[in-house]
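The structure appears below as structure tokens.
All protein chains but one are shown at their positions in the complex.
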Amino acid sequence: MIRFGVLGAGRIGKVHARTIAASKQATVAYLADAMPEAAASLAAEVGAMVASVEDIIKAKDVDAVLIATPTGTHADLIEAASNAGKAILCEKPVSLSVERILACLKVVEKNKSNLMIGFNRRFDPNFAALAHRLHAGAIGNLELATIISRDPAPPPADYVKGSGGLFRDMMIHDFDLARFLVGEEFVTVHALGSALVDEAIGAAGDVDTAAVHMQTASGKIAVITNSRRATYGYDQRIEVHGSKGMLRAGNVHNTTVELANADGFQGDPVLNFFTERYGQAYANEVLAFIDGMAKGVSARPNGHDGLQAQKLADAATESWSSGKPVKVG
Amino acid sequence: MIRFGVLGAGRIGKVHARTIAASKQATVAYLADAMPEAAASLAAEVGAMVASVEDIIKAKDVDAVLIATPTGTHADLIEAASNAGKAILCEKPVSLSVERILACLKVVEKNKSNLMIGFNRRFDPNFAALAHRLHAGAIGNLELATIISRDPAPPPADYVKGSGGLFRDMMIHDFDLARFLVGEEFVTVHALGSALVDEAIGAAGDVDTAAVHMQTASGKIAVITNSRRATYGYDQRIEVHGSKGMLRAGNVHNTTVELANADGFQGDPVLNFFTERYGQAYANEVLAFIDGMAKGVSARPNGHDGLQAQKLADAATESWSSGKPVKVG
Amino acid sequence: MIRFGVLGAGRIGKVHARTIAASKQATVAYLADAMPEAAASLAAEVGAMVASVEDIIKAKDVDAVLIATPTGTHADLIEAASNAGKAILCEKPVSLSVERILACLKVVEKNKSNLMIGFNRRFDPNFAALAHRLHAGAIGNLELATIISRDPAPPPADYVKGSGGLFRDMMIHDFDLARFLVGEEFVTVHALGSALVDEAIGAAGDVDTAAVHMQTASGKIAVITNSRRATYGYDQRIEVHGSKGMLRAGNVHNTTVELANADGFQGDPVLNFFTERYGQAYANEVLAFIDGMAKGVSARPNGHDGLQAQKLADAATESWSSGKPVKVG
Partner (left out) sequence: MIRFGVLGAGRIGKVHARTIAASKQATVAYLADAMPEAAASLAAEVGAMVASVEDIIKAKDVDAVLIATPTGTHADLIEAASNAGKAILCEKPVSLSVERILACLKVVEKNKSNLMIGFNRRFDPNFAALAHRLHAGAIGNLELATIISRDPAPPPADYVKGSGGLFRDMMIHDFDLARFLVGEEFVTVHALGSALVDEAIGAAGDVDTAAVHMQTASGKIAVITNSRRATYGYDQRIEVHGSKGMLRAGNVHNTTVELANADGFQGDPVLNFFTERYGQAYANEVLAFIDGMAKGVSARPNGHDGLQAQKLADAATESWSSGKPVKVG
């Protein structure tokens, strides 16, 4: 039985703690949160004990630490857990600073720690099935990957200010997906961005509508578009085109019900909430980490993947800001 | 060059005359209609001469007669054209009376005439492609065929009175399709019918909503449902299920445009008018007849197919009327 | 907290026990199964105590009994639980004999027991959403309901012998759905059936391919087709057509992934296993029962619904056997 210490009992911490508790291979031994009531309530639900972050990290009966605390604490907690010999599953990102990530990964490397970063979309059943078939050769040589991601509704401008900006906060998932799908590093990044959805986002120095395209050294191209608002739900699509064909993974609709009348044929909006749309992805991510531990291997995406995605997010941010393409790597 | 005499310059006569005129293998030599102006106008358009029905049938420079006159005249005209040695393409049905059809087919048989009946749906590109794959074995042994046909709007109750009723007027197309798809004769027919769309249709002694299921001697089953009204267009679908899979042919929408918003994802209604929905089917039917003549063969559906469809329509009418299943053949 | 006694720890018993255990309003207090190991294993999982059927029914600290034992025991257990004052959720059917159902329902009525029958498909999220919109008037007056149900693979012929036949064993779900959708009782039933999938099923006196159509007194028509095998998964579809439009609920595919190449555009097969396809339906059914208890009302489908579905299944069986339509009610 793998014993977890869960740091953070917020929205994602809860989701992950429940997955661990439901697993037959793992259990939540301890749980920490800055808000004692949140910690107590979740601990009761999953059968864990409440403890401090420090105590959890140094606890001898903890095998793995799941980090679901605010972004600013990730790198420090990874280092501490790594030094304490724990396996680590950390929510994305390691840090908004590439320098900080590099320093953190040095510690992880020195300790040969098992570190997995929570880019959950790789584990979405639809995207994972697409990637599996892509990597098995279903479309031959991939030439062009297209990723569309549109949030149901924009975040408050206040959130935007501390988020690092759309490219680091939202599109980073797509950067990871693009690397995962294409299987090569991108060397050129160019970004366009506008604040069209909410003026306040523009006033806060960020964008809410963006397009990035990137190219690998061998010429493969990835195109990512993001919007902070989609009236029809949480729009999440992938399409990869190659020498032998095309694979795409579409949205998940609320139901399969369709109404036909003089206005046409109308199906449902798509799933609206990320915890619903990606609920299975979050669970599969944690199960992949547990499965890796059981087998003694480090599951991907690892710290290096986290670093590379952050570099692409930085490059896109710089390109948007300067108007010029940015070379990476 | 195959020289046609076209009898009838109404809606279907026009469609067919234009197809013949556009063909490189055939021409409309003569054209007749009870309304002289209709005849003259269409004749001018397709480069034909106006003549009387009698003169056309006995004209030495006419190879084939296309009959698109009112139903009550079909059998007589087929006999006359057959006796005059012409090839014949006659709109469905030969007659609303099975006895009359039998007598007519005797003449056709005696003269060894090339007689094709205009069940156009066999020639719809989607249905024809489905049938081709079905008969090539794509789903193995067919077990269950489902045919859905819904008109966009009910006919006037006046029309209904002289139509022979829904089973003979509307569902007869589906009886022919069912035979075409299943490739065996149906021996048992049971029908249900209701007047739910328009009370006047019920008052006229007919139904506007109907379900028929039929079984062949080997046990294959066909299910047909009809409605005289569909708010979303002219609903025409086929589905065949067999030992190795399922084939279906869906509707044709006005455009491929889709609108997504908080109400969901809305595509267009389906094509509304039968001349639009089945325009290619009408053309392909005539071209198949011409192609058969060029090759010296009689194209299907032939007089026997017309007879069998009529028998099924009669059986369904009787079953609906009596409430009992009816044996055929 | 509603305390359940669960009778039967087989496939469905497990599914239901887990739903109860996960509910915040209910708990599995006791659990019985003829196989002690099955009972012990499930009891441990859901935190229940193992007890005998008799002890559970008479236990004072049991509010509701969930019956998931073999069909032959249902009626007796319902009566016993009813006499003991318990609320009862019983898997379909109450009995294969309409007489036995009637006798059982007399006991239930006398005791004014809360009895719900497990026709789970009413609770499928897609079908429930369709029904909700239908009953809210989305298509006006319903005229024609079409239900398609195809199992992924036929049962062993041995199973078929004791099943009561396809109409009672498989199509009974569709009879309940048809009543649920149409909202009126059917008065005429006609059935066709064939053994085309597996000769052994025919040799066992049953059919594996069947079509039933039924009509209500007001003329509404329902068409049901069943097959015991579909190569592309568990095919479960509903379509209702009415004066203002059409509603349909389609299948649920394994993923949203689509591959396009020279062979065309290929999507996934549909969910294959009934516990997967109807997993949410099973859960929602139990939750509806629990919710009804919490509110002091009896959830539908109740004993009368179970009786009516059984009558339709009997009528269809008789119609198939005699070849004649059967009047019901």
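In order of appearance the chains are A, B and C, and numbering begins at 1 in each one.
By definition in this document, a contact is a pair of C-beta atoms (placed from the backbone, for glycine too) under 8 Å apart; a residue touches a chain by one contact, two chains touch by 3 or more.
Just so it is clear, the model here is predicted, and its values are computed rather than measured.
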| In the complete assembly, which of B:Leu130, B:Met171 or B:Val207 touches the absent chain? | B:Leu130
| request: Touching the absent chain in the whole complex: find that residue among A:Ala21, A:Ala34, A:Leu102 or A:Leu144. | output: A:Leu144
| request: Looking beyond the chains shown, say which of C:Gly162, C:Gly205, C:Gly267 or C:Gly329 touches the absent one. | output: C:Gly267
| Hidden partner chain, residues of chain C it touches | 231-232, 253, 260-269
| task | Name every residue on chain B in touch with the hidden partner chain. | result | 125-126, 129-130, 133, 138-139, 244-252, 254-262
| Going by the touch rule given at the top, which residues of chain A touch the chain that is not shown? | 141, 143-144, 146, 148, 150, 188, 190, 192, 194-197, 209-211, 213-215, 219-221, 223, 225, 227, 229-232, 235, 241, 243-246, 323-325
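As a convention for this text, only the chains that are shown with their structure count from here on.
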| field | Chain pair bearing the highest count of C-beta contacts | value | B-C
| Of all the chains, which has the CA centre nearest the overall CA centre? | C
| Self-contact between copies chain A and chain B, residue sets same or different by half | same
| note | Listed in rising order, chain A residues that touch 2 or more other chains are 260-262, 268
